[in-house]
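Left out: one protein chain. Kept in place: all the others.
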Amino acid sequence: VAGRARGTVFFLTDYGLVDEFAGVVRAAVLRVAPGAPIIDLTHGVTPFDVRAGALALVRAAPHLGPGVVLAVVDPEVGTSRRALAVSVARTTETEGPQHFVGPDNGLLPWAVDALGGVECAVALTSPRGGTLDDASAPGATFDGRDLFAPVAGRLWQGSSLTELGAEIDPGSLVRLADPRVSTTSGALAAEVLWVDRFGNVQLAARPADADAAVLGMELEVIAGAVHRAQRVPTFAALEPGTLGLVVDANGHLAVVCDRQSAATVLQVRAGDLITVRSVAPGCVSR
Amino acid sequence: VAGRARGTVFFLTDYGLVDEFAGVVRAAVLRVAPGAPIIDLTHGVTPFDVRAGALALVRAAPHLGPGVVLAVVDPEVGTSRRALAVSVARTTETEGPQHFVGPDNGLLPWAVDALGGVECAVALTSPRGGTLDDASAPGATFDGRDLFAPVAGRLWQGSSLTELGAEIDPGSLVRLADPRVSTTSGALAAEVLWVDRFGNVQLAARPADADAAVLGMELEVIAGAVHRAQRVPTFAALEPGTLGLVVDANGHLAVVCDRQSAATVLQVRAGDLITVRSVAPGCVSR
Partner (left out) sequence: VAGRARGTVFFLTDYGLVDEFAGVVRAAVLRVAPGAPIIDLTHGVTPFDVRAGALALVRAAPHLGPGVVLAVVDPEVGTSRRALAVSVARTTETEGPQHFVGPDNGLLPWAVDALGGVECAVALTSPRGGTLDDASAPGATFDGRDLFAPVAGRLWQGSSLTELGAEIDPGSLVRLADPRVSTTSGALAAEVLWVDRFGNVQLAARPADADAAVLGMELEVIAGAVHRAQRVPTFAALEPGTLGLVVDANGHLAVVCDRQSAATVLQVRAGDLITVRSVAPGCVSR
């Protein structure tokens, strides 16, 4: 309780909210770190979808204050995959989280990079006294509760990384394939990163990609079928039922539809590749 | 951190809990107001359903302690709709929230009225330095994170309304149409306000409306088809599978069914109009 402010424990998983998994992990953090504020980022990541979890973390990262990020999307739990705690190489003006905790499967690096990169990384030593290869112990399957939560609590309390595991080469962390974007004159092709609750279709592309592709204001979006769309500054600039290309709140290009699901119109989901191209001037009147 | 207790930030949206929206907004509140307790009222409001959000707020309002209500159901985000912070005209004996923050679309006024009415209202100045009409900025579409959360945090910290925007006429706030209720001798017609998880059907009518309609104990509920029902003091007084009219925990009349969904029996949803009428004495034996 005494001491300087330690910030918040930010918590993201694919546990869902129907089972008590997330609740038990919150309790496990508090056993080690009484008084720690715990903020759920989300527990709605699709089960085992490490890429979706990593993308949610990187979207959230710029908006987080000081503290520890505890992230668990961990299809390889119980194997010899490493468990990580990482500190962020921060410049003095940043005020985001100092530490990330989670499995070594690509979940963490994008968000850590967005905040300044990995300063130091350790492979966590199992709290069961052995290594994580010691997977034959009963209960080996809930590292969120038994390993990551106590480590997050200890980091919040002020433990140093080197008390928690053996230092490893930051370059050795597992990394996911970069999101796919490519541009030609008049068109860009981009991976769908995310379809949100409202059906907005976030693309891997950013405004600079639209500039590189010299996209006009009248567009076609090709996702199997071809759909007409317009570049608009905001949802509300769209006619009802029409598609628009906006810069979304994360600085990505997104295909949207005012008060409707663009994803349903386009019939796309995360991971799909779609093309956006300028309509030739002669066709605008169609 | 020092100073008097500032109460709680009560948080309601239509963001759902699958995406990280609500999590990022919680983090954004804490960046401005470290240490603020944040209580989720719900994030399960049907997307864009301002009326459902307003009704949830007004049901919750009498049970909230001191603090700030942050509510975002905002289909017009990015347009020139105003963004509000409002203080509550409270009598000395009340101890509820002092401030409400959210869009000017009818979401807030019912709950504010239930606590004493609007004392002062301001139209928020955009944190982007311009006004909210300045919607062409990238990222203009997440006011929950970029505008409402920081404002809620600053109010929790003790900022005054006039630091946050320009005072406006409380009478100019957008208001939703009143819920529909009408009574005749022997019958009442009322809007369905809410179907809850358990299938209970909350009506806009209150016990005084039942009195005005001189409703008896044996009833018919008309929602397309005609259903028999009884006035009962509690769920448990119902025979299995039968419908009852109760006074619910918000002081509204509600059509319920013990351990079953009355909404499924009646085939109704929020916004429907249903009629409840006394059964003529000669028909009671049917």
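Descriptive notes on the structure:
A and B label the chains in the order they appear, each numbered from 1.
In the analysis below, contacts are C-beta pairs under 8 Å (C-beta built on N, C-alpha and C of every residue); 3 or more make two chains touch, one makes a residue touch a chain.
Small disclaimer: the values here were computed from a predicted structure and weren't measured.
Only one residue from B:Ala166, B:Val214 or B:Ala249 touches the chain missing from this view: B:Ala249. Contact residues of chain A toward the unshown chain are 1, 15-24, 26-28, 30-31, 34-35, 38, 47-48, 75-79, 135-136, 138-142, 145-146. One chain of the complex is left out; on chain B, the residues touching it are 5, 7-8, 10, 12, 17, 37, 39-44, 56, 59-60, 63-65, 95, 194, 196-198, 207, 233-236, 246-251, 259.
Here, only the chains that are shown with their structure count from here on.
We define each chain's centre as the mean of its Cα atoms; on that basis chain A and chain B are separated by 32 Å.
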